[in-house]
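Just one protein chain is left out here, and the rest sit where they should.
Order of writing sets the labels: A and B. Residues in every chain begin at 1.
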Amino acid sequence: MKIYGADYYPEHWDESVWDKHINLMKEYGIEWVRIGEFAWAVVEPREGEYNFTVLDRAIAKLKSNGIKVILGTPTATPPAWLIRKYPEILPVDYHGRVREFGSRRHYSTNSKVYREYAARITEEYAKRYGKEIDIWQIDNEFGCHATTYSFNECDRKAFIEWLKVKYGTLENLNKAWGTVFWSQIYSDWNEIVFPINTPTFENPHQMLDIYRFMSDSSIDFMNMQVEIIKKYSDKPITHNFMIDFMDIDYRKMARTLDFVSWDNYIATVDYDPLRQAANHVLMRSLKKSPFLVIEQQPGRVNWREVNENYDAEFLAMWTKQGYLNGALGVMPFRFDQIRFGAEQYHGGLLDYAGRPTKRLELYSKSRQETEGILSPKPEVAIYFDYENEWMHRINHVNRKFKYWDNIVEIFKAVRELGYNVDFVFGDDDIEKYHTLIVPYAFNIADSFVKKIKNFKGNVYMTCMSGLKDEKNWIVERIPDKLIDEFGIEVTDFGAIG
Amino acid sequence: MKIYGADYYPEHWDESVWDKHINLMKEYGIEWVRIGEFAWAVVEPREGEYNFTVLDRAIAKLKSNGIKVILGTPTATPPAWLIRKYPEILPVDYHGRVREFGSRRHYSTNSKVYREYAARITEEYAKRYGKEIDIWQIDNEFGCHATTYSFNECDRKAFIEWLKVKYGTLENLNKAWGTVFWSQIYSDWNEIVFPINTPTFENPHQMLDIYRFMSDSSIDFMNMQVEIIKKYSDKPITHNFMIDFMDIDYRKMARTLDFVSWDNYIATVDYDPLRQAANHVLMRSLKKSPFLVIEQQPGRVNWREVNENYDAEFLAMWTKQGYLNGALGVMPFRFDQIRFGAEQYHGGLLDYAGRPTKRLELYSKSRQETEGILSPKPEVAIYFDYENEWMHRINHVNRKFKYWDNIVEIFKAVRELGYNVDFVFGDDDIEKYHTLIVPYAFNIADSFVKKIKNFKGNVYMTCMSGLKDEKNWIVERIPDKLIDEFGIEVTDFGAIG
Partner (left out) sequence: MKIYGADYYPEHWDESVWDKHINLMKEYGIEWVRIGEFAWAVVEPREGEYNFTVLDRAIAKLKSNGIKVILGTPTATPPAWLIRKYPEILPVDYHGRVREFGSRRHYSTNSKVYREYAARITEEYAKRYGKEIDIWQIDNEFGCHATTYSFNECDRKAFIEWLKVKYGTLENLNKAWGTVFWSQIYSDWNEIVFPINTPTFENPHQMLDIYRFMSDSSIDFMNMQVEIIKKYSDKPITHNFMIDFMDIDYRKMARTLDFVSWDNYIATVDYDPLRQAANHVLMRSLKKSPFLVIEQQPGRVNWREVNENYDAEFLAMWTKQGYLNGALGVMPFRFDQIRFGAEQYHGGLLDYAGRPTKRLELYSKSRQETEGILSPKPEVAIYFDYENEWMHRINHVNRKFKYWDNIVEIFKAVRELGYNVDFVFGDDDIEKYHTLIVPYAFNIADSFVKKIKNFKGNVYMTCMSGLKDEKNWIVERIPDKLIDEFGIEVTDFGAIG
């Protein structure tokens, strides 16, 4: 399967314009569209008043014109009536402030009432379109705008339940978190609060569990939808992951997805092609299988401080780069360029007057140039772990250190030597690679320590690897369990500015 | 009428010192004083307990010595007893935090209870001094310290009422705001909230209406006072506008004022004479008539990070610059230099011991040097619009772009070529100018588009002009309605860093 398509918003246009759009899609070889992921208030303008006319007619028209449909569930944007009725759905940020209605992603994944409403609308979508559409996308960019993190009372209660499951007893928790330090011993589960705006540094073991819990909350919220959809539909299910995004354990999240999708925007202020490649490879490595670029930056975006334009040739190049790194498709975001809304400055494949752009033309041509591209055969494995990312965020010996940025530097160096790379996780097989790199791996899973010891090829390790256990304690002797293997013990260390 | 005077605070001194002050005024030709604009707690120390003795005696003494009085209504500083009784008067900032009592301007213009108290004290002032004093100033520096914006529940309710008047129906509002984007469709007026601390970018059409509403709120609050005063007094009414200040539509605010006044402080960290001139010209252009510099920086101020001193010659130069740009007077702030209070480091015309300074001496001499200065005859018109300023603040393609700063650069270039400039607004006549410049005018009023087409002289337009309609939507074809006139269409664009 190859996917040539784009993201499309029929509800943003008068129905009379759809024909013109669809004719252009056909003219330029757009065979797939993703639609519907922000359409909740369109289909349910008041509580319980469903009106699927727009989606029904758009899907019918697209399908009858031979265009395949990826349908997104609309839970990233709870409608105004729902927030007005249950303001406790709104997330609370790290500063203790409610994040208000008026943009998107304004919900806590742990809100029980929101889970009910989200389940209900998902079920409506699944029942109605489960047979008709071709692929499902759950929600939109979980965790975008730092929304993985919410600290309201729902979140606190859910965190305590999560801790009860993990630790069983408070005694275990007190021991794991080292609460004897600074007199933080808990005598009742309900004493546990989020360390919001504390006078000084938080408990690093508690923080790691908070990062884990928040990631799990998004994954649970997604899986709830996956299960509902599977009751009504046997179409593949995906979610659009983000670039350089480390708040959610995507490896864990990807388990219940049929394939990984992601949104490929330029990650850094300056365009760095190899950094883009690192993101492609990470996405491919999550399931060690082809992925979909379900949103591809088309040219100018709207969310930077300075939003520059890009020649249309960039889009063609980015598309080819996706295929070269194992993509099964690259879909520019978005087909139609829109005059209103928070993304009004974002480029599209059409212009503001609905005319085709050079971007559309070159995207269309890139199709023949990507025919026959083979998937790369990786030779070098780089160990990566989302939990390490979180450990590196907490009270660091060098707070300027960025785990992923430094992993990317190693990735780039290896690619520049001409080798193909996979990122590998603790439970991956690594026998097929000829070289293994274990960079900045604060904690190395026990199972992976064994793999390192058995690895036939060269293993490279950096500073900081093997410094921590899974509770985020520093180990007694560094690198943990690998002193004999590498023939070196780290007895002291410090950061260099 | 020429106004030679200064700002004065009799209530800051023991009455025994007034004679010394007034003798110095007479000695140095100070014929006008502005007084009373922060005196509320002096005249009403407890609710309903009026004691006008200090103002009565000060005004009587000034008038009997031939000094004319500009009296300010004291509504910029609601007293402690009022805030304690009605804390809901306090404004709420963009972060959702109450702005507390303890400085000044601690009120929301939309608080109904505050409007009642403000009306009452204004009426007391107007009844008592309506015949006696010479000019009225309403409140003090509306919007200073970002107080145009308040987001409490009073403000929200007032905003909804304002929207009902503007749009009539929610259907109209939903359409104008493009609420179909990101599922923001409203089904009940009361669902509308301020987008405070939202996860990501706000609705740009809603934001523009918020800017308009907040500006209107200050204007309404002022006009309430204007109407009360007119019941008791036929003296001219003004308000002191601010330098480089764009939160309130001064063009609209100036309509009910008899003349424009403004407070001329150095706008930028480095002194830029032509930027000061641009402000003078903007103030003159609001009503196309002479204005009063009702507060003139005398030398050192107190509110900068580093408050440097200025030689007294600067005050003389600034005074002359005011006249050269069409001022009817320039009043240094303040006559008396004060040892206490939040402005204790601010310079005055006297020193801390009450002795005359060289500033007073040179200000006094500047009088003869400004005799006979004629008002400038503008030749070049630069289109300016407060609503464009607000559009440029919202989700910009280049968030570093500053509308007014860039207008000033054009103003400076024209002045350096030797031409006099007026700023012109959409409803101004422009026939008398030989050249018209329309810079960065996102939206150009329909009526002004017609004037551009009919203009006899050269018209210069820049990038970004004609990009938006009045709802803050991007137009289909750019520049809107002027493609034929200029013979160019903009089909794509981007920001340059």
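Everything that follows uses one rule, which is that a residue touches a chain if its C-beta (ideal position, glycine included) is under 8 Å from a C-beta of that chain, and two chains touch if they have at least 3 such contacts.
None of these values were measured; they are calculated from a predicted model.
**Student:** Check the options B:M1, B:A60, B:A342 or B:I488 and report the residue that touches the missing chain.
**Tutor:** Final answer for the missing-chain contact: B:A342.
**Student:** Kindly state which of the options A:P195, A:P236, A:P356 or A:P376 is in contact with the chain not pictured.
**Tutor:** Per the contact definition at the top, the residue touching the missing chain is A:P195.
**Student:** Taking the full complex into account, find the residue in A:M1, A:A60, A:A353 or A:V397 that is in contact with the omitted chain.
**Tutor:** The missing chain is touched by A:V397.
**Student:** Take the complete complex as the reference. Which residues in chain A touch the chain that isn't displayed?
**Tutor:** With respect to the unshown chain, the touching residues of chain A are 95-96, 177-188, 190-206, 395-400, 471, 473-478, 491-497.
**Student:** Spell out the interface residues on chain B facing the chain that's missing from view.
**Tutor:** Residue positions of chain B that touch the missing chain: 11-12, 38-42, 45-46, 74, 77-81, 83-84, 91, 93, 97-106, 144-147, 299-300, 302-310, 338-345, 347, 351-355, 357.
By definition in this document, only the chains that are shown with their structure count from here on.
**Student:** In degrees and to the nearest 5, what turn takes the CA positions of chain A onto those of chain B?
**Tutor:** Copies differ by a rotation of 120 degrees.
**Student:** Suppose each chain is reduced to the average of its Cα coordinates; what separation in Å results between chain A and chain B?
**Tutor:** From the centre of chain A to the centre of chain B is 47 Å.
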